[in-house]
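Working notes, beginning with the structure itself.
Take a look at subunit A:
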Amino acid sequence: MLSVTNLSKHFGTHTAVSDFSLDVGESEFVTLLGPSGSGKTTVLRMIAGLLEPSAGQIHIASQDVTSLPPQHRNIGLVFQSYALFPNMTAWDNIAFPLRIRRWRAEAIRKRVDSLLELVGLSHRARFHPDSLSGGERQRTALARALAFHPPLLLLDEPLSALDAKVRQGLRSFLKDVQRTTGVTTLMVTHDQEEALELSDRVVVMNAGRIEQVGTPADIYYRPASTFTAHFIGRVNALQATVRAVSSDSVVVDWNGVLMEWPHPVNQSWSAGDTVTLFARPESVQVSPTQNPGQIPARVTHLSFSGALTNVHLRAGDTEIVADILSSQAGWLTNGAEVYVNMIPPKRAESQ
Partner candidate 1 sequence: MHKWFVRIILTLFILQMALPVFGLVLFTFEGGGNFSVSPYTQLFTDSAFWSACLQSLVISVLSVALAIVLITPAIWYGYMYYPQILRVIEGFSFISFVIPAVVLGLAYVQFFSGPPLALAGTPALLPFAFTLLGMPYYVQAILNRLRLMDAKTYHDAARSLGSSAWRSLLQIQAPLLRTGIVNGSILVFSMGAGEFTITDLTTGGSYTTLPVYIQVAFGNTPLEGSAMAVFSIVISALLVFLAMGAFGRKRREYQ
Partner candidate 2 sequence: MKSKSMLSLSIFIPIFAFVALFAIYPAIGMVIGSFSNGSHATLANYKSALQGQYLSAFATTSLLSLEGALIGIVGGGLVTWALTRSRLTWLQSTLTAVSSVMANFAGLPLAVAFMATLGTSGFVTIVFEFLFGKNLTDLGFNLASATGLMIVYATFLVPLAVILLLPAVHSIRSEWEEAVYTLGGSIWRYIRAVVLPILTPSLVGTFALLFANAFSSYVTAYAIAGGSINLIPIQIGYLIDGNVTMNLGLGDALAMLEMVVLGLAVVVFLAMQRIAGPNKRGGEGRA
């Protein structure tokens, strides 16, 4: 559907995006995830036609649109600030692109009314943006971007201006709308939870380059780089030595304990290498007595955060954080001697 090849953008001597390539399939939901300044919004704006690329091509439905002005690209774009026109009602905002396309009045009325129903704003149709809440503005902007049946929808940090509770509700709403309309979607965000929850695939970006492309589970459990591992959630970085390599997994030695670990993406490990393993806090098991494959550790700090209790541990000179269900953490006390092991990421999780 969307095919981007070797896209680059320079601002003077500063390189905002370099050599960015990505293919997005029909009805797929892909997210560009990265910190601010990683170039993700620049990529989005080049696809929308609001920025001219320094190099590279953009194809939409196998048509080269690289030098096409934005008004002829037929892309729906939801702006971070929504960019609703303050002088028009919600209804008129949504009708705007249809009037440009010279739809008949009756067709416009039908389409706008059904979109307002889709986004649950029929009762707000006659309101101006200023009297809509943040979430309502967001939904109006989404309806406007979808009004003319664009084959591609771009979302620029669509939820970042909203407070946490509204954001959570709109996330599932956004996913529902994308599923019902089947529109191919490319979203930009710096919020990893949002990216993991919504996307079919996530593109992690850093300093203008792609760090990793993969399914949310891939990105989460099998980060290809230290950057990805640390950017997405909390992670324990463990030093280990590779003992044996097989076709799809390796055996590593961590503090004298042998573990089977999936072979990482983008890297090749061989026996004898010292490597870094990334283990999420919820993949750390803690028990009061030593089971096979566990090493001793001492609890240094406990903090209760509702459903989970964060257990800070020290094993030798390694700091480890474990998330334990609070309902099963009652026995843990500061200074307690415990035993820990890592649950290796499973192949099944990385499909």
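If you want to know what made the cut, all candidates are chains of the complex that A comes from, given by their letters.
The working rule: contacts are C-beta pairs under 8 Å (C-beta built on N, C-alpha and C of every residue); 3 or more make two chains touch, one makes a residue touch a chain; residues count from 1.
All figures in this text were calculated on a predicted structure; none of them were measured in a lab.
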item: Interface partner of subunit A in the complex, by touch - 1 or 2; value: 2
item: Residues of subunit A defined as touching candidate 2 within the complex; value: 48-50, 69-77, 79, 81, 83-89, 96-97, 100-101, 124, 126-132, 144-145, 148
